[in-house]
Each structure stands twice: as C-alpha cells, then as structure tokens.
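Here the complex is missing one protein chain, while the rest keep their positions.
Chains: A and B, in written order; residue numbering restarts at 1 for each.
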Amino acid sequence: MPARTSWIPYALIAPSVIFLGALFLVPLVQTIWLSFSAGDGFSLGNYQRMASDLNFSLAVRNTFLLTLVVVPLQVVLALAMATMVTKLDKGRDLVLWVLTIPLGISDLAAGLAWLALLQNTGYLNSALYALGLIQGPVGWLSQETPWALFFAIVLAELWRATAIVLVILIAGLQLIPKEFSEAAEIFGAKPWTRFTRITLPLLKPSLQSALILRTVLAFEVFAVVYALGGRNFPVLAGEAYVWQNDNQNYGVAAAYAVLIMAISLAATAVYLRALRTRPEQLP
Amino acid sequence: MADIVIDRVVKEFGTFRALQEVSLTVNDGEFVALLGPSGCGKTTLLRIIAGLETQTSGHVVIGGQDVSTLAPRKRGLAMVFQNYAVFPHMTVFENVAFGLRMQKAQQAEVKRKVERAAALLHIESYLDRYPAKLSGGQRQRVAVARALAVEPAVLLMDEPLSNLDALLRLEMRTELKAVLREAGTTTIYVTHDQTEAMGLADRIAVMYGGKIDQIGSPLEIYATPATRFVGGFIGSPPMNFIKVQCSHGTARIGDAALPCPTTGMDMELGLRGEDASLAPNGSGIPFDIRVVEPMGSHLLLTGSIDGQPARIVAPPIAKVSPGERVGLTVDPARVTWIDSTTGRAVVRA
Partner (left out) sequence: MTIQAAELPRTGKSRSMTLPSARRLLLWTGLAVLLAWVLVPIYFVALGAFGGRLGVFRWPKTIWPADLSLAAMTQFLGIEGVFNALVNSLIAAGLTVVFSILLGAPAGYALARYTFPGQNAYRLLVLLTRAFPLAILALPLTVSFIRFGLYDTPFGVSLIHTVLALPFAALVTQSLFMGIPREYEEAAWVFGCTRFQAFMKVVLPLALPGLAATAIFAFVISWNEVFAASILTVRERTLTAYLLRILSESPLHYRFAGGFILIIPSVLFIFAVRRYLFAVWGIASK
C-alpha cells in the first residue's frame, strides 16, 4: 500500500520536473515562438521562406515517403522475426542478441555500414559484377538515381530500426498468456487464424507504442540519409540542420522543427485513436 | 461421445521423465479425475491428450481413432483452462461462439447453440459484456460454456476451480456436476484437490511420480488404497501408518492384536483416523494424545501410537485431554496393510 501523501514524493520528482521544464517545455515554447517571429512581432515570414525553398516540397515528400514505406515494413518484418524467435527453444538467446544488435547502433553508423555495401566500388557492385550483371562500378547513391538512393535508405532504416520494433513486440508477446493461443487451437483455429484473431488483437497496445515510437523517429530521420546520399535526398530534419548550421537562420530552422513536431503529434494522435484498446477489453 | 484410450504414453523433458508408460481407459460418457500433487504429471498427461504437448512415445486413441499425431483442433475435443483463457478482446457471446465460428457454423446455429450453452451455465444476462467486467466465477462459467457450446466428444478440464475462492468453488463444483451429467460428455478432469475429485468423478486416477498409482471409484480409492501414497494423499486427516511386527499371523500393538495377512515381512498398518474409535475402558491400541483440536463436527486428536505419529478423529463430545493415554478399537476389516519395502498394499487372500 502506498503511504499517505507527504512532501517526499514531490521532493523526489521535483528535480526531474525542473529539468524537463527547463530543457523540454521551455525549448518547445521557444521553438514555436522563434518560428513565428521574423524581425519583430508575430510573422509567418519564416514559414513562407521555408515553403518557398526549393528543397522544401522535396523534403516533405521524401520524409513522408520514407515513413510510409519504412514503418509498415518494419512492423511486418518484426512480427515475422518475433514469430520465428518464439518458435525456437535452442539458441533463442543468441538469435535474439544478434537480431537486437542494431538497436544499439546509431543512425549515422548504420548509414556508414550500408555505404560500405552500396558505394561505387562496394560489395553490392562487386557481387553484381561477379554475376556479370554490370560492367564496372555503378553509382547508386547519386542524384541521378533517386530511386536507388531511396531504396538504399529504406534498406538501411529497415536494418537499423526494426530491432526496436522487434523488442517491443516480443516484450508484448511475453505478456500474452500462452493459454489464449492454446485455447484457440483446441477450439479449431488454424495457425493463421490464431495469429489474426488472437495474437494481433492482444498485441495491439505494443503495436501502438512501437508505431508511435518509430513514426516519431522516422520523421526525424537525418543521419542515415546524410551518410548515404549527402544532400541528394532532402529530408525535413536535414533541412532544419542546414538552415541552422550552414545558413545560420534560426527562424526557418525553427519553422521546420515546428512542422516536424506537428506531423509527429498528428501521427501519434492518429495511432492513439486508430489502435485504442477499450479498457474493458484489456486482459 | 467417445471413449479415450491412453496407451503406454511416455513423456520426457530432456532427461526428466515426466510420464512413465501411463495407460488409462476412459469409457464413453465417463467422468475421470486425474488426481495428484503438483509435479506428478497429471497436467502433462492432459495436455498430451489435448495435443498441446507431444508424447515421447505411446498412443492416444479417441473414439477409436489414433489421434497421437493430430493437431489439437482435429481431435474433436474442448478444454477448460486453469486460468480460463477467456479471450479479453471478445464479448462473452463471441467467446462462447469461438469454437462454432471456427467450424464455420451458420449464424442461426451459432446463436442457438451459444444461447443454449449460456442458459446451461446461467450467463445469458451478460453475453454482450467483455470478460474484464466479470468476476472469477463468471469467467469460469464462460469458459465452461465455451467448451460445451461445441458439443465436444471429449471435455478436458485443467484445475478449473483452483482460482476460485472456497465458497464459490463448492458452488461451482455442484453445478458443474449437474451440468456435465446433463451433457453426458466424456470428461477428464485434472485436480490436486481430493474433495473435488471425490465429489465429481465416476473414477479417480491417482497419479504420483509420473505414474498412475491407482484407478477406481472414489469409494474404492478411499477404502482400499493400493499404495502408501494413495492412502496418505486421500482422506482428511491422512491415513496413519504404524510400523508393526507380524508374527504367527498377528500384529501386536500394546495389548491389542490384529490379524495380519502375511508373515515375515516389515508391515505397516494403514489406519484411517475416522476408522478408530475410543475404547470405553482404555483397552485396545494405546494412543498418547498431544493436541486436541475441536473442529465442530468432530475432535481432531494428534498424538502417537507406539511412538509413531498419528491423527485420530473422535466424536465432538468425547472427554479427552492432552497428555492422556486412551485406547483405540479398530475394525480389522477396515485397515490397510502396506508392505514397508514396496509401499504397496498387501491384498488379503
């Protein structure tokens, strides 16, 4: 039983509240304020500049495209992985360790790892050359091959960030008592029916948090893209970085930041609504 | 409706032998309880019959068909799980209808059968609710209704009452018996609770250490246990075992003499606490009382016979006190003789 209310819990949470206030809430407000103030007073100038920039529509399109392709693929891949892993009895720990290694790898390092594979004189081209499919080194990651570059980024993102979805889903699967699936089996459900009628609905809360986490991160995507394609493939966070660091224009960078936040919040809201579990349906 | 034949089923987990050549026949429409302490293999056996576990060797035959290698869904059975496994994301109606839906039954038939099962278990009034809103007892009813709705040839129950509180357990037990009698389904019921097994089952299979020690009607198992374990496991208080010496067909304890079936081996006298009565004049088997516990309907006396611990049941009005030595009289026809070395009962000729 929790003890009666006293000053102790407040003293315990106070440091983190102050910290999050100063470094989360304040910058949040600052960003919004900064984005709406060009020169003096309220203005949409930064947003106009952002929108009129050549790369803007490309960045929006690319970011959405990446998210819409990568996130669903990650969920499907992670579900397949999780299903396979739960069938294992021997070697389960080792397999899980290897599959979750990318969890600890930064997006920059992931981009570099795939660069080793996909660069002009890299391993993909060497393999294609050995198979007689190409005559010499081919560039996949240049502005001239946008779809190849896109595909490379998708691969690197799948490689890096499926692990986190996998971990969340396996953690969720562990919370589902095996009796549910067994009962369904006894009452005549085939494996696919058990998966769609029992496992997936019961996994909904985990799917929801995995989707929120991954989508928010996907809209922030940046270093993978830079490592593989430089500025050949503009994305929103990358543009924010360029406006801040190279152009030293904090206002437009803030406008990008607000845009990314707005999209992330909207996506979160959509997931919370679409995948909500009514309280009475909780186990 | 179907009979079940379990033929020399062995289950090994690695080097551990959970079941050692278990064979058992359950007749059509019969209710058999698998009774035993935890770890005796009873749940493993049930799960092998269900097909949730695969036996290392041996066969399971249901209704004349060898189902040993069939998937659970092809065995024509239903099961009630210990934690009910009522699906939290479906309404009670959909839970009860689940098996019928899997059989692709017509909507009208589903409705009819669900309603009949619901009526049987008195859950009609909350068919459209979700399980989270139900109490343990109500969920239990849903689990049973779900199993009965498919009109299974065989019903398997894995400790279905163990998660209920004592009062509800008694109520559900009675009701379960009535419902299953009406349905007439062949039932195998796993429990560690002897009163459940005694109250419900036509026959009880007492399991211990991966084997069936004895199978018989509740009365047989109670009155003539086949092993020391069965005697000690069944009945409350458990059977007393007193080491005695048999010479010339007679065992002597104090100034009492009992005819024993054989001569020349180490024997134990298996005596039920309720089969001994206080001798009016202190003669018979001497019993040293250490503790007296009034239980309302009777007195539970704990003490020793010939230096060996024993529990005896006495009438509630008996005048006894701790530290006293009393005499017990015993009906020789109601004692069990156990061979000390094998632990098996010695059958009287």
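Just so we're on the same page, a residue touches a chain if its C-beta (ideal position, glycine included) is under 8 Å from a C-beta of that chain, and two chains touch if they have at least 3 such contacts.
All figures in this text were calculated on a predicted structure; none of them were measured in a lab.
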Given A:31, A:199 or A:281, the correct residue touching the omitted chain is A:31
Can you tell me which of A:59, A:153, A:186 or A:210 touches the chain that was removed from the display?
A:210
Residue among A:44, A:68, A:84 or A:200 that touches the chain left out of view:
A:84
Which of A:114, A:180 or A:233 sits in contact with the chain that's absent?
A:114
Which one, A:153, A:184, A:202 or A:223, makes contact with the chain that was left out?
A:223
Extract the touching residues of chain A with respect to the undisplayed chain.
1-3, 5-6, 8-10, 12-13, 15-17, 19-20, 23-24, 27-28, 30-31, 34, 80-81, 84-85, 87-89, 93, 95-117, 119, 121-123, 125-126, 129-130, 136-137, 159, 164, 167-168, 170-172, 174-175, 205-206, 209-210, 212-213, 216-217, 219-220, 222-223, 226-227, 230, 237, 240-241, 244-245, 250, 253-254, 257, 260-261, 264-265, 268
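The rule is simple: only the chains that are shown with their structure count from here on.
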Computed distance of Cα centres, chain B from chain A, in Å
55
Contacts from chain A onto chain B in the complex sit at residues 177, 179-180, 182-190, 193, 198, 201-202, 204, 277-283
Looking at the complex, which residues from chain B come into contact with chain A?
50-52, 71-73, 77-79, 81-83, 85, 87-89, 98-99, 102-103, 129-130, 132-133, 146, 150
